[in-house]
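Pasting in a structure now, in structure tokens, and then I'll have a few things to ask.
Removed from the display is one protein chain of the complex; every other protein chain stays in position.
Coming up: subunit A.
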């Protein structure tokens, strides 16, 4: 066993004293710190709002030109003004918001149920190997099954009522949410799990403090997709299932437009379905996703 008995040579500069070190470190920190700034001005918002508005205006202009050019019959392609009249009429009767709310209420409640079922399901599939082998492939396979296929069996099992609607929503959205969470868990860097274990996180505490937050980006992406699936499934169910008990949602409005041969009503329904889908995404899921990514420094600012 070797050892050295070297004594300290006289230091000409002297060792850095504590105060010196603190100053040095403060300097390094100041030099190295990444400058993060919030979105600088409202102008960037204009940069993001102006292009889509231009696109919408362009579509309206082309639409109006096609109507003026009489490329097809009135009943096949109504003028934008005719659709707008439809909106106004529904608004004056006070039923426009009823249509929207009937569907949105169903859609959101169904989505929340899907969330409550899909989250633990995804966590179990991601973390328990046997369960994953057993139902993992089925779960991802279910995503490619159009949820409209569930409408006939749901009607037979549950009848023409709200439960049937919720069943269709759940069958459409639960696999998306669960799969999103599984993907999120799979992408967790192993280092986080090791770090969590050294800190003493195990079992449920690990799931709550480490696994769930680490999987959040994938989970939120799954939620976004889950909402899109909920909304689509609900529209499919509403178009097919007609009953006075169900009230008139956007799907029923669309189907009623077809039976009345009123193309302007059909257009109105399609527009509302589209607008609600986009609005929920824009108002809830996109801000949620941006917040998750930004707080982790994963959002590159352009």
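Definition applied: a contact is a pair of C-beta atoms (placed from the backbone, for glycine too) under 8 Å apart; a residue touches a chain by one contact, two chains touch by 3 or more; residues count from 1.
Here, contacts and distances are computed from a predicted model.
Peer 1: Under which of the names "Small basic protein", "Protein translocase subunit SecD", "V/A-type H+-transporting ATPase subunit I" or "ABC transporter ATP-binding protein" is the non-displayed chain listed in UniProt?
Peer 2: In UniProt, the chain excluded from the picture bears the name "ABC transporter ATP-binding protein".
Peer 1: Pick from A:83, A:100 or A:214: which residue touches the chain that isn't shown?
Peer 2: Once the missing chain is taken into account, the touching residue is A:214.
Peer 1: If the hidden chain were put back, which of A:94, A:244 or A:297 would touch it?
Peer 2: A:297
Peer 1: Touching the hidden chain in the full complex, which residues of subunit A are there? Just list them.
Peer 2: 1-9, 11, 15-16, 18, 21-22, 24-26, 28-29, 31-34, 36, 191-192, 194-195, 197-201, 205, 209-210, 213-214, 216, 295-298
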